[in-house]
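Let's turn to chain A:
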Amino acid sequence: MTEVSIEKLTKDYGQGPAVDGISIRIAEGEFISLLGPSGCGKTTTLKMIAGFEDATQGAIRFDGRDVVHVPVEKRDIGMVFQNYALFPHMTVEGNLAFGLEMRKIPKAEIRTRIARVLDMVQLAGYAERYPRQLSGGQQQRVALARALVIEPKILLLDEPLANLDAKLREEMRVFIRDLQRRVGITTVYVTHDQAEAMTMSDRVVVMFGGRIAQIGAPSDIYERPANLEVAEFVGQVNIIRGKVGNGTVSTPFGDVPAAGAHADGTEITLALRPEAVELLPLGSGVAGVPAKVRSSYYSGSLVDYRLELASGAIVNVQTFPRTRFADGDEVLVHAPADRFWPLGISA
Partner candidate 1 sequence: KTLVVPTLGGVWEQYWRSTVAPAFTKQSGAAVTLDVGNGRVWGANLRAAGVAKPPYSIVMTNEVFASGLRKEGFFEKLDLSKLPNYADLYPLAKKTDGWGAIGAVSPIGIGYRTDLVKTKPKAWKDLWENPEFKGRIGLYNFANSAGKMELLLFSRIFGKDQYDVDAGFAALQKLGSVIQVDFNLSTGLASGEIVVAPFDFGEIARLKKQGLPVDCIIPEEGMIMFDQTINILANAPEKDLAYQYANFLLSPEVQAMMMKEFFISPTNSKVAVPADLKADVPISGADMDKILTWDWNFVNEKQGELAERWAKTVK
Partner candidate 2 sequence: MNAAAKKRFGPLLLIAPAAILLTVFLVLPYLNIVLMSVRMPGQGTPYGPGFTLANYGKFFADSFYIGQVVNTLWIGFVTTLACLVLGYPVAWQLARGNSAFRAVGYGLVLSPLLVGIVIRSYGWTILLGNNGLINRTLMGWGVIDGPLPLMYNALGIIIALVHVFLPFMILPIMSAIQGIDPSLEAAARSLGASKAKVFRRVTLPLSLPGIQAGCILVFVLSLSAYVTPSLIGGLRVKTMAVTVVDALIDTFQWPFGSAMALVLSATGAVAVVIFGRLTRMKWKA
């Protein structure tokens, strides 16, 4: 229920800017993810929004009002800290009750709300434990519950699911998203997990080295990354070289229509995601390029192959393990022309 707008925000801890002039406008009730490599300034950004760190430069506005002088506790935020920051001297229940007590919620309601949220994070029997008696993932869930139970106007989540397994993660995502939608909480979600950012967010902000590389809807980010760096960060990419001729680019995968006007003979690079490539057994009658399996990684639901084309180029391909190929197998690869996107002229 609060619009958060960040303008030219910069933070310097003394060794060069950790956050470097970022601007984002987060609409009321919007769910934004901050995605970026370790050390790119995600936590720092959250801390400035929360008010724990003063910005070196720039402004933060809630509903248009500059909040420089609004103390943290008046901002009505809920925050999950990357290191949890659970109160060691309070039980799980005490930790959860804290924010509610600050809001002067009646005792009885506190009790029911805690019971409900503990249920949601699957820690129903743990109310009386102290943080040191919990496992890492359990602590993280308490931290999450503590921020959510107060149903704040703004939610700042710093990798709140990093220590949970896929199943629990999935359930927590649904829980967070439901609550966020129901209450209409403006949310900034920091994660290192692209899939998580993609599935949960209205918009994704990709940051590198303290700057914003791209802001956009999840599919924009994945399918129309602003540059190679973003592309590589949100997924894997094959870099394919081709030569322009007759308005098409000839690549090892066949001809691809050239976007933009290039002089014939120009060498350009194209990008191709591994999962866009189809892998077929030799002689399956489909038009494909022959390749040889160099190595493969099995990860349960997916297999990653490293293939070598006749040209000697290496291509990564990701497929479901419906049909498996062994190292050294000869295969056919096929990539639809519309899955390539141009990166620029080769150096």
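For anyone wondering why these and not others, all candidates are chains of the complex that A comes from, given by their letters.
Things to note:
Convention: a residue touches a chain if its C-beta (ideal position, glycine included) is under 8 Å from a C-beta of that chain, and two chains touch if they have at least 3 such contacts; residues count from 1.
It should be emphasised that the depicted structure is a prediction, and the values quoted were computed from it without experimental measurement.
Screening 1 or 2 for touch with chain A: in this complex the touching candidate is 2.
By the touch criterion given at the top, residues 50, 52, 71-73, 76-79, 81, 83, 85-90, 98-99, 102-103, 130, 132, 146-147, 150, 156 of chain A touch candidate 2 in their complex.
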